[in-house]
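With one protein chain withheld, the remaining protein chains of the complex are depicted in position.
After this line comes chain A, so read on.
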Amino acid sequence: MIWCAAVLPNTNTNSMNRWFSCFLFNIVTPAHIVRLYDRFEALDKEKTGHLRPQDFGAINRLAMNPIGDRIIGAFFSPGQETVDFHSFVRILAHFRPADKKRPKDPSMPEPVNSRTSKLKFAFQLYDQDKDGKISRAELLQVLRSMLEMQVTEEQLESIADRTIQEADLDKDDAISFEEFRKSLEKVNIDHKMSIRFLR
């Protein structure tokens, strides 16, 4: 629980207090925080202490990413126009490898990098209108952006239909979080959705 307050002189005390909130404990180490802070500062060209969508857009490779705008959108809580360092780290903490040895304590909140939280994060990227389901239209949108205009509309629709047909267990023509989770039960999410920050 060492929070290097001295290293981060520019953050205001408000966010500093929030640092001590429990869900970040033991997920993101101080070394990670330092590195992420460097990155944050590099992105924050105008040194306001906050990131705006334009700052993310400046990352060239992200522009080439088919779902780049969704990812950027995920950093910003609904209604907010900027993201501070705390939220930045919080979102990225989803991608730490899960701690397998953590005892499953139902009283504590689910850590940010557990399998469920990771899946929920991914789910929210699909579910743009936040209604808890991936509708056919949302799925089509994702497919369209991923397949980069190389296929016809009918093909997309059939694929979307097929996908929903496969996953939809309660026949409501949309994929809920549970169905999403079930369809991915064979995939090693922890492995797929983890990156190493320190390099």
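One rule holds in what follows: a residue touches a chain if its C-beta (ideal position, glycine included) is under 8 Å from a C-beta of that chain, and two chains touch if they have at least 3 such contacts; residues count from 1.
What we mean here is this: contacts and distances are computed from a predicted model.
**Student:** From the names "Translation initiation factor eIF2B subunit delta", "Protein EARLY HEADING DATE 2", "Nicotinamide phosphoribosyltransferase" or "Sodium/hydrogen exchanger", which one matches the UniProt record for the unseen chain?
**Tutor:** Matching the unshown chain against "Translation initiation factor eIF2B subunit delta", "Protein EARLY HEADING DATE 2", "Nicotinamide phosphoribosyltransferase" or "Sodium/hydrogen exchanger" yields "Sodium/hydrogen exchanger".
**Student:** Touching the absent chain in the whole complex: find that residue among A:K47, A:K130, A:K171 or A:K186.
**Tutor:** Residue touching the chain left out of view: A:K186.
**Student:** From the list A:A31, A:I59 or A:A137, which touches the chain that is not on show?
**Tutor:** The one listed residue touching the chain not shown is A:I59.
**Student:** If the hidden chain were put back, which residues of chain A would touch it?
**Tutor:** 36, 39, 42-43, 56, 59, 61-62, 65-68, 71, 92, 95, 97, 122, 125-126, 142-143, 146-155, 157-159, 161-163, 165-167, 180, 183-184, 186-188, 190-197, 199
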